[in-house]
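Shown here: the complex without one of its protein chains, the others still in place.
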Amino acid sequence: MDSGDTAWILASTALVMLMTPGVGLFYSGMVRRKNAVNMIALSFVSLIFVSVLWVAYAYSLAFGNDVSGVIGDASYVFLNGVGLEDAEGLTIPHLVFVIYQMMFAVITVAILTSAISERVKLSSFIVFSILWLTFVYAPFAHWLWGGGWLAKLGAVDFAGGIVVHISSGFAALALALVVGKRGGFDEYSIEPHNVPMTLLGAALLWFGWFGFNGGSALAANGLAANAVVVTNTSAAIAAIVWMIVGWIKGKPGSLGIVSGAIAGLAAITPAAGFVDVKGAFVIGIGAGILCYLAMDFRIRRRIDESLDAWAIHGIGGVWGSLAVGIFAVPQVNYYTGLLLGNAELLRAQVIAVIATVAYAFVVSLVLAKIVDIVMGLRVTAEEEYVGLDISQHEEVAYT
Amino acid sequence: MDSGDTAWILASTALVMLMTPGVGLFYSGMVRRKNAVNMIALSFVSLIFVSVLWVAYAYSLAFGNDVSGVIGDASYVFLNGVGLEDAEGLTIPHLVFVIYQMMFAVITVAILTSAISERVKLSSFIVFSILWLTFVYAPFAHWLWGGGWLAKLGAVDFAGGIVVHISSGFAALALALVVGKRGGFDEYSIEPHNVPMTLLGAALLWFGWFGFNGGSALAANGLAANAVVVTNTSAAIAAIVWMIVGWIKGKPGSLGIVSGAIAGLAAITPAAGFVDVKGAFVIGIGAGILCYLAMDFRIRRRIDESLDAWAIHGIGGVWGSLAVGIFAVPQVNYYTGLLLGNAELLRAQVIAVIATVAYAFVVSLVLAKIVDIVMGLRVTAEEEYVGLDISQHEEVAYT
Amino acid sequence: MDSGDTAWILASTALVMLMTPGVGLFYSGMVRRKNAVNMIALSFVSLIFVSVLWVAYAYSLAFGNDVSGVIGDASYVFLNGVGLEDAEGLTIPHLVFVIYQMMFAVITVAILTSAISERVKLSSFIVFSILWLTFVYAPFAHWLWGGGWLAKLGAVDFAGGIVVHISSGFAALALALVVGKRGGFDEYSIEPHNVPMTLLGAALLWFGWFGFNGGSALAANGLAANAVVVTNTSAAIAAIVWMIVGWIKGKPGSLGIVSGAIAGLAAITPAAGFVDVKGAFVIGIGAGILCYLAMDFRIRRRIDESLDAWAIHGIGGVWGSLAVGIFAVPQVNYYTGLLLGNAELLRAQVIAVIATVAYAFVVSLVLAKIVDIVMGLRVTAEEEYVGLDISQHEEVAYT
Amino acid sequence: MKMVVAVIRPEKLECVKKALEEKGIVGMTVTEVKGRGEQKGIKLQFRSREIEVDMLQKTKIEIVASDEEVEEIIDTIMNSARTGKYGDGRIFVLPVEKSVKIRTGETI
Amino acid sequence: MKMVVAVIRPEKLECVKKALEEKGIVGMTVTEVKGRGEQKGIKLQFRSREIEVDMLQKTKIEIVASDEEVEEIIDTIMNSARTGKYGDGRIFVLPVEKSVKIRTGETI
Partner (left out) sequence: MKMVVAVIRPEKLECVKKALEEKGIVGMTVTEVKGRGEQKGIKLQFRSREIEVDMLQKTKIEIVASDEEVEEIIDTIMNSARTGKYGDGRIFVLPVEKSVKIRTGETI
């Protein structure tokens, strides 16, 4: 055990934990006042249910002994055999690894609430997220990080471009299609009720992302340092790009700036441990442009994936995961990308992206349909009209 | 000195520091708009006064050389002799230990403002908190952590179930009885003015608690890891329990979810370094149920301990402190609980709980009475009606 | 490389990063509702532009090879040659040092937005901050920390009393004079629109300051511990002083308490690695009094340096930078101040303060004038009247 | 047809609403306002100084009703909103010439 | 001269504003209010229990206009604010005796 590495991953765990209510605040500011509580509550619901399920069995599914490359076995159910000693091959206690990974699962579920904002039935969301954690998140974590088939294939995902962002982004798209548009979506414009709250959420996300990507080195070393530097760079440059686009089309809104930043953060996530700061510039610029176009496309197609998890996390994750294969430089972490003449990595990344996009979208669609048929994913029109704060929680955000 | 341990306790200090304004926001959202500033200001007042007093003499009272098991001597007044070198028996600088412990004293005082919310005179609160820090907190810290009589007896308190939660919870109860109900408490319902603010506060508390319990290992090691994992688990499960109870009785409010989480966090605090994740499940479930019942009892008895420090911190602390004696497993930290056949620990815990509950309640009652008689603990009815923001600070929260 | 030191500086980087939106929230709460978004957006704009420029060339200007004591050379442009290995003379990766230092540059630019709040043209602010980073911040960082002429002279600045606080404070004064008063400043009182938001910002600043000053030890050791303890002490005592002054003149407002705290934090910044806790008491008391007087002076002179960056950061920085020369004790960090009979250090500090105050004020004034002439620093009267949220961002803070 | 405008204490709203409901008066529009009455608000002692808190938070209720209902509405509000202390508020009656339901277009 | 007071759904405000603008009606004052109509709000089913959400958020528009314009204003609001569902709101017309422009002092 290395106390410095342990210190950093413990701190990173706290940082990533805070990102989940951060998502809640980020989203809540963008919905209407009558759904302000619900949007934050959904992030807490993600936190409490995923926390318990992770300990109960999901950690084992993701990181238990590999079963034919597809899933982990039951060896770590209820953290059996997970102790205070180092995790295999690491210099931090196994329990630190468990909870650090837990926080990734937690926030992934919180991100996808974008798609069902202002209209989801609380009970159905809980059921959906249990299913989704089991059938989408845990397999993805296993495939990339638990020694599953994509890892064996040579695909890499430093901090969750695939496991977190592609999975939640494309799940959000599927959910949005199943749950349908918010009442009034085609009639009038639905305005953010509290922009400062969204900016606060964005600040907490950026802050936490240092632990998200930096901690994924699983040690306090040069690799962690590289991850933090490229993360910050990509976020900043993508925010500037989005701001400029906003300026060309009108005024540079603050929501555009922070959306750009999140796009840059999502895109650099899979690459943070493989590219250097020059790569980060390119990835950030690409994220700013591509995610903006994706959002634009989504709006023109009148798809109510309300808070753009798909455009930002989904497309950002796809771009970043492919970019690893292009821009990886061996000085950072052995891996070499296309630009330096190695096509192997890109090949693996392309396969991984296609497979996970398809799986995430299809399986999320099926799960959403099942929940919808069995118990109804959506509140009634009346409940939606009075708002989820009253109809789901009997609470009023502000008096 | 171990740089990793030092890094972790420095980070934990920052985390625990943030919990105090976290309590302020958590409480402020639940009071009326006209007292929103005051409620946060009280947390800052706790921070600034306790910070100064801790350095001046309170640290010495708590951790100075033991005087007959009751209190520390004056050896560390103004941090005399406290230097950059390691604290005795630890691998972190003595100054780190001082400030980490300081943050516990700070937040304990902030927690008890629950009882006097929306009606306390600012000057009287300052006087009361100085007295209370001196006559309740410092002795408790000494008894359990400074080598005092309870420590000698064999009682343990990993991160403050007694020192922080029982002390502030039962002080809150005493204060509430002395200060009396808020005007209108029996006539109309007093509604939270800003639920998102309370949720933000809860998020900061959960976040900070990783440093609160994890840092109490005073090192970045397996014990810290265990503390963080069981802390998160207890919080999550208690939140789910409280949510279910809320659902049975009506709708699952977001305030219920986070209240449950705080109950779970308070209850696991004394146990985080002694129980494993299975123990955490039981402690969390117990905390959810017991603290809910306590809140219910308090409301039915029409006691205006307004923001439930007693029900959540007091009862949560009692339950957790007893639970240590039941569920401690030696794999975590040598100590063995009743379940594994050792009754000694539980015996010590029962004595500690009874003694501290009684002491905290009685001494807080006496101190509150004295302050009330000498200078009046409460503002006038007019000042209360217009709100403490204007009457104590000449400020208006929102314009 | 030391993993513990690296863990602490990585965590400190995150802490300091959060301070920038913290400044945004702190400031935003004090402006009117119609400028609430803009004020936070300015902090994000500082974050994104300085992040990119720092990597591109500003780090190299500050920390590249010394060119005649004045500026760094271009050796680190685009982080060329900055790798995962240790920075020279340190036990942390060079990249960690880069990003930790980056966050100081970021927040310094955010602090000076105080002077132009509620009236600056977004585009002009961006241009100004690029110039200012290049011609004021980078030289200052080089002079004190990059081996420039002030460092050679023997002047010290532990965590940025000069580089961050004097520079931004006196730049703010210059900017305020160039940009002129807000419309209505002399006619009616301009009230804070959201005091809890300002208190939240203050909480994040205090929290982050542990990384700001504690991290400036560039290691997790006794020096870092000392920095954190004196930082907290100075903040607390200055807050109490400001509160008492407020009480004498009227009611102790919460804004006064946190302003005092920030004054104490700014003043201790240059001294945190040189004085002990007794020194911190004196510095904190001095900061409370001096910064209050400065604010009072500014208001009486009807200078609309709107959010008091000058009074708090500028004067706090001057006081703290001089105080180092008086109160430094060798037990902390070799240096000895006047009180222990060494006048050399104070001499160097006086020269450094005078030189930097003059340079910061004059160069900022010139840069502001240039930007004003070329593109207009200020929005039109109509745009100011409707508010910057609409006129600069086409956004409304709250609906 | 009249509009009854009542400015009451915010904490009395629930009580007033219930009292009106019992009399069959259901429709109403409620606005958060600030107000000051003839007492110029509440005076707080502070040292030698006295500060006056004018502009206290109040709740305004507007009810449009037929001429016959007006007296009952006034009485009901009076009874449910009164505490007997300064600041209980006022009721004003304004004439209304026309009242239309948007949904149905019916004039009532 | 009359004051037309319309209580409408918040989400219809843009639509109503545009419709009025097309008719040359520009001046107006808008207030956020809460309200309940004769249906006593929306009933939500919850287990055996039924909860009633009264006091929904509404938007109040006040327009002072000459007597001749009143009918057109009412019609325009009716057409642009109606959804046909409960909760569409009401329009009231109150007499106004005088209207002064502060800037110019002119009485209109």
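Order of writing sets the chain letters: A, B, C, D and E. Residues in each chain are counted from 1.
Throughout what follows, a residue touches a chain if its C-beta (ideal position, glycine included) is under 8 Å from a C-beta of that chain, and two chains touch if they have at least 3 such contacts.
Since we're looking at a predicted model, the values are computed, not measured.
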(request) Could you list which residues of chain D touch the chain missing from the display? (result) 2, 6-8, 31-38, 40, 54-55, 58, 60, 74, 77-78, 81-95
(message) Suppose we count only contacts with the excluded chain; which residues of chain E make the list?
(response) 3, 17, 21, 26-31, 64, 94-103, 105
(request) May I ask you to list the residues on chain C that touch the chain which is not drawn? (result) 33-34, 184, 187-189, 380, 382-383, 385-386, 390-391, 394
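The rule is simple: only the chains that are shown with their structure count from here on.
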(message) I'd like to verify one number: the distance from the centre of chain A to the centre of chain E, where each centre is the average of its C-alpha atoms, in whole angstrom.
(response) 43
(message) Averaging over Cα atoms per chain, report the distance between chain B and chain E in Å.
(response) 51
(request) Identify all positions of chain A at which a residue touches two or more other chains, and write them in rising order. (result) 2-5, 7-8, 11, 33, 194, 200, 220, 394
(message) Quick check on chain D: which residues sit in contact with 2+ other chains?
(response) none
